[in-house]
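There's a structure below that I have some questions on.
Here the complex is missing one protein chain, while the rest keep their positions.
Chain naming follows the written order as A and B, and within any one chain the residues start at number 1.
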Amino acid sequence: MIAHIFEYSAPTDLKEALGQLASGGKPLAGGMSLIPIMKLRLAAPEHVVDLGRIVALNYIREEAGTLHAGAMTTHYQIESSPLVRSRCPLLAEAASHIGDVQVRNMGTIGGSAAHADPAADYPASLMALEVQFRLASSSGERTVSVEDFFVDTFATALQPGEIITEVIIPVEDPSAGVSYQKMVQPASGYAIVGVAARITKSGGKVTKARVGVTGLGPKAFRAKAAEKLLEGTEGTAADIAKAAAAVSEGVESNTDLHASANYRTQMARVYAGRALSVAVSRAT
Amino acid sequence: MKINGTYLVHLPQERAYALLQDPEILAKCMPGCDRLDKVAENEYEMKMKMAIASMSGLFDGRVKLADQQPPSSFRLLVEGKGKIGFLKGDGLLKIETGDETTNVIYEGDVQIGGTMAAVGQRLLDTTSKMMIKRFFDKFAEVTRDLKTPGPVPAQLQD
Partner (left out) sequence: MATTTITRTEPLVGKRIRRREDPRLITGTATYVEDIQIPGMHHACILRSPHAAARIRSITTQPALDMPGVVAVFTGADTQGIGPVPCGASLPGLRVPYHRILATDRVYFVGHAVAVVVATDKYIARDAIDLIEVDYEPLPAVADPEKAIAPGAPPVHPEWPDNVAFTFHQEGGDIDKAFAEADVVVKQRITSQRLIPTAMETRGVVAEWRPGEKSLTLRSSTQIPHLMRTLVAQMLSIPENRLRVITPEVGGGFGSKFNVYAEEALMGFIAMKIHKPVKWIESRRENFLCTIHGRGHVDYFELAAKRDGTMLGLKLKLIQDLGAYHQLLTPLIPTFSVLMMPGLYKFANIQADITGVFTNCVPTDAYRGAGRPEATHGIERMVDILAAELKMDPAEIRFKNFVQPDEFPYATPTGLSYDSGNYAAPLEKALAAVDYPHLLAEQAKAREAGKLMGIGISSYGEICAVGPSPAMPAGGWESATVKIEPTGKVTIMTGISPHGQGEETTFAQIAADELGVDIDDVLVIHGDTTVVQYGIGTFGSRGTAVGGSALYFALQDLKAKIKKFGAMLLDSDDILFANGQCICNKTGKSVTIAEVAGASYRAMKLPPDTEPGMVATRFWEPPNFTFPFGAHIVVTEVDKDTGDIAIKRYVAVDDIGKIINPLIVDGQIHGGVAQGLGQALWEQAVYDDNGQLITGELMDYALPRASRMPWIESSHTVTPSPVNPLGVKGVGEAGTIGCSPAVVNSVVNALQPFGIRHIDMPLTSEKIWKLVNAGGQA
């Protein structure tokens, strides 16, 4: 398990890094996905640009109703940050489900999003949270919504030479209830399905429901049919069951050794039910 | 692994049948392929670069058309081998006529070997579907103006 020969640089300055990326460099974040595929020789970048020394990509801060997490913020930092835990508990909860301690200490939110693994944990929450990504390249910056960001299996809106610099997360309504529920693939620890739910209630009714799903289809998605079915209801067990049943609507389910398409679909419904129940019960 | 699906193409049946076997068109539409070199009747060689995000592999490929039943069906056999393994696809394409449109129904078997098989089983289904979708999306794009027989336009010959 030895990678092809490659050049390595570790700039400390973002601009310098973007310059190197513009001339064909491949960004390296935590390396938890990139290094294995390089060692398997499924990827052979000629120049690896390590973003790990760029301090300006590692922060969590709150600004006028939004949280900003630098792309290099590790899963562990998100999971343990008091700011994230209080302002956006769903993201912290999702982070805590990723891999094991070592992986969470190395892997980053930017890397996970950019890799766009259809079974990764974060994307379900990123969808439910309707986050935005700030992207940068040597020719400038732009902001992309999460819906536009995830394009397909392992495919994102990132252009060659472009990186994620930060994730912009709306601060959660303090009365909202959230939950991330995941069925674990026993070998890899990734999600067979993972469902992130956010519920806001008012006057005994669900006023807003957001459901993000990972693992089920070629990419993470928002289960809008399920959201619609729940909004306006009282969020009873029957309401939740109805909504959960719609979670797979319009999605062609993945199939593999660990879960057939049908089983995956059923599990998406079960886990949607669980996530919604917890979220509804947590909403005040 | 068994695969199957249906795609709608905006072409008359006979035209779809012909274009789906046109090496120029195939070369344009097959993901990662830029040229088909004819090595025998209905048999072509190609270099393929398969890429999914940061993963990529180079393959020496071979495409074969067989069991042609104009204008309704034929078999398409694709083989590739490279350092990360090999792949084989054997599909029956049925071209069924609607009015303006035609349904292409495919049904086949995909086999992979080597590193790809050892580490890629969970992605085989998703990526096969994605590749086929890419093929038909591209097919729709390049055949948009080719509803009636005629020479292949110049921009397709580059």
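By definition in this document, a contact is a pair of C-beta atoms (placed from the backbone, for glycine too) under 8 Å apart; a residue touches a chain by one contact, two chains touch by 3 or more.
Keep in mind it's a predicted model, so treat the numbers as computed, not measured.
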Chain not shown: contacting residue from A:140, A:160, A:186 or A:204: A:186
Sort through B:27, B:77, B:105 or B:119 and give me the one touching the missing partner chain. B:119
Of the residues in chain B, which ones touch the absent chain? 83, 85-86, 111-115, 117-119, 121-122
Could you pull out which residues of chain A are in touch with the chain that's been left out? 1-2, 4-5, 40-41, 183, 185-188, 257-260, 262-263, 266-267, 270
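Quick note on the criterion: only the chains that are shown with their structure count from here on.
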Measure off the straight-line distance from the CA centroid of chain A to the CA centroid of chain B, and report it in whole Å. 33
Could you list, by residue number, the parts of chain B that touch chain A in their complex? 52-57, 83-84, 115-116, 119, 121-127, 129-130
Help me check something: in the complex, which residues belonging to chain A touch chain B? 26, 34, 37, 40-45, 115-116, 118-119, 152-156, 218, 252, 254-258
